[in-house]
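With one protein chain held back, the other chains of the complex are shown just where they sit.
Order of writing sets the chain letters: A and B. Residues in each chain are counted from 1.
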Amino acid sequence: MRSAMRPGFALGLLATAVLTVAAMISLENVAVQAFMPHYERVTTDFSPAYLQRELRTMASLPPQTVFLGDSVLWGYRLAPGQTAVALLRARGCACRNLSFKSGSPANDYALLRLLESYGVRPRKLILEINQRVLNPADASYKSLHPAIAALAAPLLTAQDRAALDAPAAVQNGTISRTMDGLSSLYAMRSDIREHLYGDVDAAPVAASPVRADRFEGTYDLTPLSEANLGVRYLRKTLALARNDNIPVVAFTTPTNHALLHDYIDVPEYRANSAFLKKLVRATGNEVLDLDAAFAARDFIDNDHLTAEGNRKLADRLAPAVAR
Amino acid sequence: MTHPFRNALAAVTLGLMFAAPLGAQAEQPLAGSQVVAKAGGDAVVIWDATNWIVQLEPQHIPNPKLLARIKSESGELLLKKAGSLSAAKTLTVKVVYARIGAISKQYNNASFADFERLVSLKAKRSDALKNAAAWGKQFAAGKMPAGVKVTVTGRLPDR
Partner (left out) sequence: MNVPSYQFLAFAAAVAVLINLRATANWRRAVLLVANILFVLTFTHEPLAILPFAALLGLGFVSLKVLEIQKSKALFVGALVVLIAAFCWLKRYTFVPHELFLTYAYLTVGMSYVFFRILHVVIDGYQETLPERVSILSYVNYTLNFTSLVSGPIQLYGDYRRNETTPAPLDLATSARALERIVAGFFKVAIISPALASLQGYFINLLVTAGTPGGRVGCAAAAIFIFPIYLYVNFSGYMDFVIGLARFMRIELPENFDRPFLALGYIEFWGRWHMTLSNWLKTYVFSPLTMGLIRRFPSPDIEAMLGVLVYFVTFFLVGLWHGQTAMFLVFGVLQGLGVSFNKLYQIFMIKRLGRSGYRALCARLLYAAFSRGLTFGWFALSLLCFWSTPAQLREFSALLGTAGAASAAALLLLAASVLLWGLSVLTAWFTREAGRPRSALHSPYARTAWSTALLVIAISITVALNSPAPHIVYRAF
């Protein structure tokens, strides 16, 4: 190398470095977009970039049956292949599982708005209705997933934004936003990490006795009404689906009545369940009442199903999906 | 307009100005979710008092006084729920608040550490319905009626 650096030479080296950086980032983006798998289900900390990619892919495919729900449908403590939706896919259903651990009616509504805006027209919407997340004390009650909040922000009204919480990611700083825009690898890092290092909630939990009193306060037996945020967003979701001519099959979440007998085998719980079923049927949609349809041995806790439980759920949902 | 009429109008206006906040306060819902965890038999209502405690933070109320106020509010809640939980024999109001852990670097939110089970009030529904007015007065005065069993199981955050 020359020991005296001429300005032209220095500029040449700098230009080489800059061009190489640009070329490498472009190559990385192409590689990530081409080779990043479409996971069976979204990860816990799925990124806006990953969700966006999924929505774009779905828009390019023939209409699919889309499942919206929470950790029950996501398959808490189960491997991706053991979930009810995965089993239905294995049986030939063109299904897509967009449920995730903190799923709720507000998130379902925002997701449906996103599907609409990305040109995705589901063949059918399978909607999980879980009384647990209609509890104002539940963490999911009024929280949007950060990735959904980031993408759906322009689609929500001021009223929605006032009613709902969207945790702001610290990495929404200028540098992080710039990096997200430039590099797909960076933008989807949380998804890649969870895929490589494992999603902690996909690990089977060590067997320990589940006690009913651990779930005290999980279900709110206050009569449901329009004052409940979850009910309002469920109604909005159904209205939006009707507007877009998307048939909906809702199902009430299987709940472990044997465990929670003292808490939920009461008229108040049944009245709330009836309220929700009536709400769905009033929009001309079908609802499957699976609330008390499963035995205690099919659960790992109050509502999350075992692998066998998921197989039974797949069996119960299959006819509705096929119709 | 005559002077007496103007004076009366001013008095009414002033009265409304002072009464409105009081009225609003009377109608203001209790901050924090109140979950009916159990409806029949030994009914349980859980009041998450986190937001209520946070709202009062600027007033720097000492913890013993704050606890007394929490007990009063719980008593009011007990009376309110006694009216609607027709299948209950006894009614317990459990007061909890969320203890925060580390601030989440990802979401800039306080992460959740645990619920502090602060205090519970238990009474027979029949007693609550029978003595609703008297108990209401006692709760408002910061006193606990004889038929209400109070159990303090936790402590308020150190400040």
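The definition used in the following text is that a residue touches a chain if its C-beta (ideal position, glycine included) is under 8 Å from a C-beta of that chain, and two chains touch if they have at least 3 such contacts.
The model shown is predicted, which means the values in this text are computed figures rather than measured ones.
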Among shown chains, those touching the left-out chain: A
Hidden-chain contact residue, picked from the options A:L13, A:A90 or A:A322: A:L13
Selected residue (touches chain absent from view) among A:L185, A:A258 or A:A271: A:L185
Options A:M24, A:A90 or A:A322, residue touching the unrepresented chain: A:M24
Positions on chain A where the hidden chain makes contact: 1-5, 9, 12-13, 16-17, 19-21, 23-25, 28, 183, 185-186, 189, 192-193, 196
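By definition in this document, only the chains that are shown with their structure count from here on.
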Distance from the mean Cα position of chain B to that of chain A, given in whole angstrom: 35
Residue numbers on chain B that touch chain A, as the complex places them: 33-41, 44, 46, 48, 87, 104-109, 112
List of chain A residues in touch with chain B within their complex: 45, 135-137, 139, 146, 167-171, 216-222, 262-263, 266-269
